[in-house]
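Structure below; questions to follow.
A single protein chain has been omitted; all remaining protein chains appear in their positions.
Chain IDs A, B, C and D follow the sequence of writing; residue 1 opens each chain.
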Amino acid sequence: MDALLSGQLLVAALVTGALYALTALGLNLVYGTMRLLNVAHGDLVMIGAYVAFWAFTLLALSPLLGLAAAAALAALFGLALYHGLFRRLLAGGKAAQRLEANSLLLFFGVSVIVQNLMALQFTATPRGYQYLDTVYRWGNAAITGNRVAAFAVAVILCGGVLAFLRFHVTGLAIKALIQRRDAAAVVGVNVERVQQLALCLGFASAAVAGALVSMTEQISPFMGFPFTIAAFVVIILGGLGNVTGGIAAGLLLGVLETYGVALTSSAYRSILVYGVFVLILLLRPQGLLGGRRIVR
Amino acid sequence: MSALLEAEGVVAGYGDIEIVHGFGFAAAEGEVTALVGANGAGKTTLMRALAGVLPLAAGALRFAGRDIAAARAHARVEAGIVLVPEGRLIFPHMSVAENLRIGAINPRARRDRARTADEVYALFPRLAERRRQLGGTLSGGEQQMLALGRGLMAKPRLLLLDEPTLGLAPIMAKLIFSTIERLSEGGLTIVIAEQDVGQTLGIADRAYVIENGRLALAGAGAALLDDPRVKAAYLGL
Amino acid sequence: MIRKLSIALAAAALFAAPAAAQNIKIGFSLAKTGLFAQAVPSQLNAYELWREQVNARGGLDVAGKKRMVEFVQYDDQSNPGNAVKIYEKLITDDKVELLLAPWGTPHHFAVAPVLEKYKFPMVGNTAASVQLREIKPGNIWFVTSAIPDKMAAELVAMAKANGYKTAGIVANVLPLAKEIKASLVPALQKAGIAVKVSEEYPPDIKDMTAILTKVKAAAPEALFVLSYPGDSVLYAKQAKEIGIAAPFQFVAVGPTMDFFGKVVGPSANGLVTMGHWSPAKADWKRAKPFYDAYVKKFNEKPDYLDTVVSYMSLEILEQAVAKAGTDKQKLRQAIASMTFDTINGPVKFQGVQNAITPTAFLQIQGSELQLVWPKAIATSPFKAKTGW
Amino acid sequence: MRGALALAALALAAAALPAVAGDYHVGVGLGLLMYVALTQSWTVLSGMTGYVSLGHVVFYGLGAYVAVLLWGEAPLAAIVALAALAAFAFAALIGLPALRVRGPYFVILTFGLAELAKYVVIVVEGWLGKFSRVIFGAPDIETLYYIMFGLAAAATLMTFLVRRSRFGRGLLALRENEEAAETVGVPTVRFKLLAYALSALIPGAVGSVMVLRQTYFEPAQIFDPVVSFTIVTMAVVGGSEDMKGPLLGAAGFVLLSELLWANAPQLYMVLLGLLLIVFVLFAPQGLSGLLPARRRTP
Partner (left out) sequence: MTLLALRAVSKQFGGLRALSDISFDVAAGEIVGIMGANGAGKTTLFSLIAGNERPSGGTIVFDGRALAGLPPHRICRLGIARTFQIVRPFGGLTVEDNVATAAMFGAAQAASPAAAAERALAVLALVGLAERAGDLAETLTLSGQKRLELARAVATGGRLLMLDEVMAGLTPAEVATMLEIVRRLHREYGLTILIIEHVMRALMQLAGRIVVLHHGEKIAEGPPAAIGADPRVHEVYFGAAA
């Protein structure tokens, strides 16, 4: 029981939670603004991890700088996908349900292609490197430098995006699109441009998460799927399309998982995560933190 | 008096369903132009087509002498055509201030947004009181004020008002109408679509009756108010 | 329509692989994509290195006649059902003369009935399970000596020999780990070593802090981490962070792979892992040349576990074919009865199992992996882990 | 009529396959029949009601688990039947809460349920002290092939009958507009639930057959989400408007992947991904939508 009170668990919960929050952020933006279900989201995490890995291995570039390259590359990829696949789909304006189902399949196709192209290019061999591996201690808690860095970057980026959504007029436009698609155009939001931006931002943030993860985990072309799952669990928990809720839910999931496991057994970790996920969907599909729908 | 907006043979609808089958009218600079008609007659569809939210299936649209039939919604807002939509469509999870702020997203309006906001707050002191409140938690009447205020934030040359008193208590409807009159007196060109025929025709310089997506009748506002055909259409008297 | 298409398929396969009459076709399927994909390169590299070496020697000696080796390989997408289908295809359709093993325990089990049906001999490699012994012998053999119950017994013997009195277990819930654990717990009890902490975790774990905090509090002398490559890395990184101080730390699968050293670095020093081979073992004459050839070709170290057992299975096959040719009956006889000289020393089968190679453990010492147990084959003495 | 003849010819060819082809082709045929059975069953729910299940592997997995538990304890026919019933019962149980959720939520929910079930089975196996299970003495491929043939035929027949029935009409109505369907008297809750349970029945049996084919059971592999995705992909590629769709989708997909992996093993996954994208973008009604003469309501 002492373990529960140790700072160590809190550190773990916060680091895990911050990475969950950052990973889910992009998925939420893409779903919120366009109702696209991006099941290839984890593959962007993977791409980001590879960019950081190669930048570090070949150019000896710090992953904290490599993440900028990862973000840029992912944003470009997002732009290409937008023009290649989704513009037509979004302009069609057919029933939203169809759009969601179709986007899921399209992204599934993208996911399969990306994974296998990466495997062809880099082989499936797991890779990794060491960066900021020193352990820092205070009190009864300890943390490696790379986890501090990952936490800091994730928190800064989540906070930055929240601030952008809150204070910048373009951020406001993204929120407008999420809350009321039909009204966004009416007030003069350039819907097309904002959608592109949201997709780029969503992809880039996933890639940054990947770059951060690459400092602490092994990477491989097929590593993405669990991140997709985690991101979906988080945004369901926070309410689909609710960006602030998603970030809070990411942290919450980190805490829930870490302490849940500490209280029961690690063997139940996945049951705990999926159990919460399924229960939320059944009992409160608008998300744990989502407000009640406004009734007109 | 020159026409600020001219529409000719406008055809619009949703997918395969055509609702407006070739409607033409003109809104003169500085005047209030009313579009009246029954529910489902096509008023809202027409308004959305004018604002560019719905694509024009056919027809011509000129604004201040410029052809804008192909311009997308945000470009029309930038040109000065601003719709206050039916159902208000305010952003429910944004504060009053944010709702107003996003109204001024077009570059033309962005610079002056602080001053415009002050004007809007002056026009609706109630909004000033509730600056920080979320849009979704406002009452119906307050939401309508907010929608109107949000439209004004865009610095419109032409304001399209779609059912601005829908579902409002009479006292609130009255307030909205008096505001519209004040705006008109300030020189703003307004097109209003309303079911409340009486009050609408009362403030309109010119009115068009739309029936089943087509023009049924046109004339000076006050004259139509006494037109027996209008009375017959709306009260069955 | 199905028939017509299947004929077309057969025709396509025919055109795709116009076999030179002299070449010997050797078939296999690997999990190139899917769940296990990242484990497969260790094995595939061994296959490719071997083919290159054999062909450089003028071909495979088939009962005195040299024939160039040609691979017929497929991807089973990590799906055992696909593997079954592919081995049937290799045998009946591609008419390969020899088979190499697929990746992983499930796939070995899945193809075993196919081998039995066609009486087709295959030397298995990357499979480890106590249930292997239940397979009817005669068509499949397993070179590994890392069988879970034997490993458990040896681990306990090693801990006891070093005088450790308390133990902790952290285990993945996947089969190999659970099998080791099932034998480990009673063995520890029998040896009078108290299990002070025992935790399980699912394969998709992302953070071990909760487990390791409990482990740290229990402070066992010997810690058995029954993990797979991904979670081995996670363990090493977080154990360092939290400061797990057990002098004896066993990490099951992963430390033998090249990337592990790159990710974990010098702090991995002192970890013990499963594996029964080392290039430093001088009396295994073939060991060092293999190591050098591998490093030269792939520019990284071989996996001391999977690459080694895979390569051993090829050596065994090569030597059996040299004696018996490709006649299935003779070949089965040869594999079952010969003693083979491999990079891991001599191998001889009893039933389906390797009866000679001892169950052994490696320890990371500096930049090398040294055999530390059993003492009879050790290349270096065990050294207690002193920190991260 | 021509359709019926073509179907009969196809069935005859499928029935004759083991007699004329080698094990490998019978194996391909088995895989094809498996996906015909799974995809046909899936359309009873997702094609007819619009509730898209991305977790159909859960029924397949449960069926497999039942088969593994009962292997050696009960005759083959009983095992297959019990596997089907178990899946049916499970669907009926979780269907009531699950089907209250619509649209993308339902899609994600079904996926989550399948993953949850996987981890529950892993834990249960742990309690039972089992690490993985190997099946010895499994039936030969011909036997499994004919059982699968029966399942594929049954699933095809089921979709055919459901589509023509009053029940099927009710499902289509609720797919088009659930509230309107209720208002004209369709008992939507009961119908959805029945459709869900029916769509689980045969996948349960299919799972039991396939685990006997693989002779190895390990939950993480049997509850493979790729199976769920493949089913949806086949329904998209083939179309899910009538019973032709799943036949075309499964056949097209399985045969194409056989062709591709034999000839371009490295690239075939990439090509399959591209194919999926092309179909979603340019042929949303699937292969069967490209066939002439179609009237949408059955």
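Quick note on the criterion: a contact is a pair of C-beta atoms (placed from the backbone, for glycine too) under 8 Å apart; a residue touches a chain by one contact, two chains touch by 3 or more.
Here the structure is a predicted model, which means the values were calculated and not measured.
A.B. asks: Among B:I19, B:L56 or B:M94, which one is in touch with the chain left out?
C.D. replies: Only one of B:I19, B:L56 or B:M94 touches the chain omitted from view, namely B:I19.
A.B. asks: Based on the whole complex, identify which of D:A89, D:A154, D:V189 or D:L267 touches the chain you can't see.
C.D. replies: Going through D:A89, D:A154, D:V189 or D:L267 one by one, D:V189 is the residue touching the chain not shown.
A.B. asks: Which is it among B:R111, B:R131 or B:K174 that touches the chain not included here?
C.D. replies: Within the whole complex, the residue contacting the unshown chain is B:K174.
A.B. asks: On chain D, where is the contact patch with the chain that was removed from view?
C.D. replies: 166, 169-170, 172-173, 175-177, 179-189, 295-297
A.B. asks: Mind pulling the chain B residues that touch the left-out chain?
C.D. replies: 15-19, 38-42, 140, 163, 166-170, 173-174, 195-199, 202, 211-213, 232-237
Note that only the chains that are shown with their structure count from here on.
A.B. asks: Which chain has its C-alpha centre farthest away from the C-alpha centre of chain C?
C.D. replies: B
A.B. asks: Go ahead and note the Å separation of the Cα centroids belonging to chain B and chain D.
C.D. replies: Their C-alpha centroids are separated by 53 Å.
A.B. asks: Quick one: report the Å distance separating chain B from chain C, using the average Cα coordinate of each chain.
C.D. replies: Computed value for the inter-centroid distance: 74 Å.
A.B. asks: So how far apart, in whole Å, are chain A and chain C when each is placed at the average of its C-alpha atoms?
C.D. replies: Result: the chain centres lie 35 Å from each other.
A.B. asks: Tell me, which residues of chain A touch at least two other chains?
C.D. replies: Expected reply: 115-116, 229, 267, 270.
A.B. asks: Pull out every residue in chain C that's touching 2 or more other chains.
C.D. replies: Touching at least two other chains: 32-35, 173, 200, 202.
A.B. asks: Where do chains touch, given as pairs?
C.D. replies: So, checking each combination of chains, I get A-B, A-C, A-D, C-D as the touching pairs.
A.B. asks: Considering only the defined contacts, which chain A positions touch chain B in the complex?
C.D. replies: Interface residues on the chain A side: 93-94, 169, 172-173, 175-176, 179-180, 182-183, 185-192, 291, 294, 296.
A.B. asks: Which positions of chain B touch chain A when the two form their complex?
C.D. replies: Within the complex, chain B contacts chain A at residues 15, 51-53, 72-74, 77-78, 82-83, 85, 87, 89-94, 98, 101-103, 105-106, 109-110, 136, 150-151, 154.
A.B. asks: Can you name the residues of chain D that touch chain A in the complex?
C.D. replies: 50, 52, 54, 97-98, 100-101, 103-105, 107-109, 112-113, 115-116, 119-120, 122-123, 126, 225, 229, 232-233, 236, 266-267, 269-270, 272-277, 280-281, 284
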